[in-house]
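In this view, the complex is presented without one of its protein chains, the others remaining in place.
Lettered A and B in written order, each chain numbered from 1.
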Amino acid sequence: MSSDGPPPQVADVEPESRAEGERRRIAPRAGAPVAPARDVNGATAAAGEQEPKQGLSVTLQQLRAFYGDAEQVKGIDLDFRANEVTAIIGPSGSGKSTVVRCINRMHEEIPGARAEGRVMLDDLDVYDRSVDVVAVRRAIGMVFQKPNPFPTMSVFDNVAAGLRLSSSGRGAQGKHDLRSKVEEALRAAGLWDEVAERLGEPGAALSGGQQQRLCIARSLAVQPEVILMDEPCSALDPIATLKIEELIEELKQRVTIVIVTHNMQQAARVADRTAFLLSGQLVEVGPTQEIFTKPNDPRTEEYVTGKFG
Amino acid sequence: MSVQGPPGARLARFAVSPARRRKDRLARGTVTAGAVIALIPLALVLFYLLRKGLGSWSPSFFDTDPTGNTFFKASSIGGIKSAILGTVEIVALASAIAIPIGIGTAVWLVEYGRTSRFASLVRFFVDVLTGVPSIVFGLFIYIVLVVGTGSSYAGYKGSLALSLLMLPVVIRSAEVILMLVPSGLRESALALGAPRWRVIFSIVLPTALPGMVTGVLLAIARAAGETAPLLFTAAATDRTNLNLGQFMNSLPVQIYKDVTSPTTAVVNRAWGAALTLVVMILLLNVIARLVSRRSRLA
Partner (left out) sequence: MPGGDRSILQRSPLARLPDRALKYGLTALSALILALIVYFFVRLVGEAHPAFAHEGVFGFAFNNDWDVSGEKFGALPLVVGTLITSALALLIGVPVAVASAIYANELCPLRLRTALTVLVELLAAVPSVVYGLWGIFFLAPKLQPIEQWVADRLSFVPFIGGGTVTIPNYFIAGLILAIMILPIVSAISREVMATVPADQKEAALGLGATRWEMIRTAVLPYCRAGIVGGAMLGLGRAIGETIAVTIVIGDAPQLGSHLFGQGYSLAAVIANEFGEAQGLHRSALFAAGLVLFVLTLLVNGVARVLVSRASRAGKSTPLAAVGPQPIAGAMAGA
């Protein structure tokens, strides 16, 4: 295992193939002040910071998704820009969730389901045969509609779960690193102040909104490039929803966010761009303001003015 | 738009380490091996049973009575007629006792008792009954009916012991099925003004029938294979005896007696009997599964 500098602080995993010499230290050193001010590119002024924490773009090319023989998503070309929040809106059954689940290849977990086309994460097609689906899911995190913290684990263990999979957290130094990463993730999710004293409590003991932020922290802990959110607030009360929407605003500086929502006001509040899906096809995509005030397609206009959906 | 370096360079840090991959493969291999191991005994038992048992099968095997374990020439050890007939009779009587009582109790639990304390008590005792070792049932009937009345072994006493064994099986499976009948079905019938007993007999029971038949068949299969309850109740005899009031032979007991015999021919007879018994039980199982497919409940 070659190293091009001081040994990595985190238990970096050995890459499967190519880019051996390209491996960079990406995570901030443990102990660095958390959540420093970042500019648009995610670069920070913190000492020792070598790599800008920056999300990557995702591009769908002719994406089609099937449940058995039924085609649910019918050829979509869509672009999610790096470090932006893109919302996907549309009536139920339009394929919004399916599209999003194709991005991190969760769609194929359903028996009989498959996808065709390409999903480019930056310049890599995640559906390429040589790509490991497990790695894809680590690079592209997901927050689900109903908060699903692991009930048998404490708050701390929940956030650490993803990190422990790659065998970090072993040994004294590892444990120390783990703790600081968990704290960092919880801070980034805006949950640290509320749970700092309760890290040992079961994850399911938190309120609904807290649980969802816990799930966000859990996803953030493995430092993904993209986070997919499938109607993350639909099971939450308005105040919890607001907190998460504020969170999304902050998070986009470090990850690219794709959010599925049936709540158009929410899309208007948080998203930079919005895509409108209807019956498995992309009708229109553009800056959120334009979609809601001057849509090009009459179907978009009908939907956003509430004529159906 | 792409970051410098070969495609996916930025994503190298997400790669799955070979160690993880190895662990995943190892774990999955072990689990698969476990599943295969679980199936090996079944294959071995059935195979060996066929090999040793088929040789004994012949028309006369089913038509002649056994002639005991003592040292006889192979040609005169007889067949298993009395054992087969005995099993059929004893199990039939046991079923005739256990099924109505069991289903009746299950109906009471679901339709009347429901969540009352008495119902919980009954359920608890039925649970207790489920865990009783089968030989203890034999002991109980022995105390009550053999010693208690000063009379001797009899087929019907074996049936009683078996019915005690079948009772919890029938009750629990019937209860599960009855609870699966949607309450909406009952309610709409009641709302039409039907009396409760009508609802039970005309709506609930017919809907639950396939599922209950499955449970009953499985209970019968279980009872047919039991030896211990019969050892001290029906005991055994060699002659065919259709009178349930006397000693009666049965397949499991016949096999059990023959197992310890030094005569190879007798042991072969045991294998033939064992194959017969297993075929009977498997048949019941197959029928039970076919019936359960016709059930409109889960």
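Throughout what follows, a contact is a pair of C-beta atoms (placed from the backbone, for glycine too) under 8 Å apart; a residue touches a chain by one contact, two chains touch by 3 or more.
No experiment lies behind these values; they were computed from the predicted model shown.
Touching the missing chain, out of B:Leu167, B:Ala189 or B:Val266, is residue B:Leu167. Across B:Ile101, B:Ile203 or B:Ile287, the single residue that touches the chain missing here is B:Ile101. Of the listed positions B:Thr130, B:Ser151 or B:Ser188, the one in contact with the omitted chain in the full complex is B:Thr130. Summarising the interface, chain A meets the missing chain with residues 104, 106, 109, 111, 134-139, 141-142, 144, 146, 148-153, 161-162, 165, 215, 218-219, 222. For chain B, the residues touching the absent chain in the complete assembly are 14, 16, 20-21, 23-24, 27-28, 30-35, 37-39, 41-42, 44-45, 48-49, 52, 101, 104-105, 107-109, 111-113, 118-119, 121-123, 125-136, 139-140, 143-144, 167-169, 172-173, 175-176, 179-180, 195-197, 200, 214-215, 218-219, 221-222, 224-228, 231-232, 252, 255-256, 259, 267, 270-271, 274, 277-278, 281-282, 285, 289.
The rule we apply is simple: only the chains that are shown with their structure count from here on.
Chain geometry summary: the mean Cα position of chain A and that of chain B are 52 Å apart.
Looking at the complex, you find that chain B touches chain A at residues 1-3, 5-20. Contact residues on chain A toward chain B in their complex (touch as defined above): 12-16, 18-19, 22-23, 26, 56-57, 121-124, 131-132, 134-136, 138-139, 165-167, 225.
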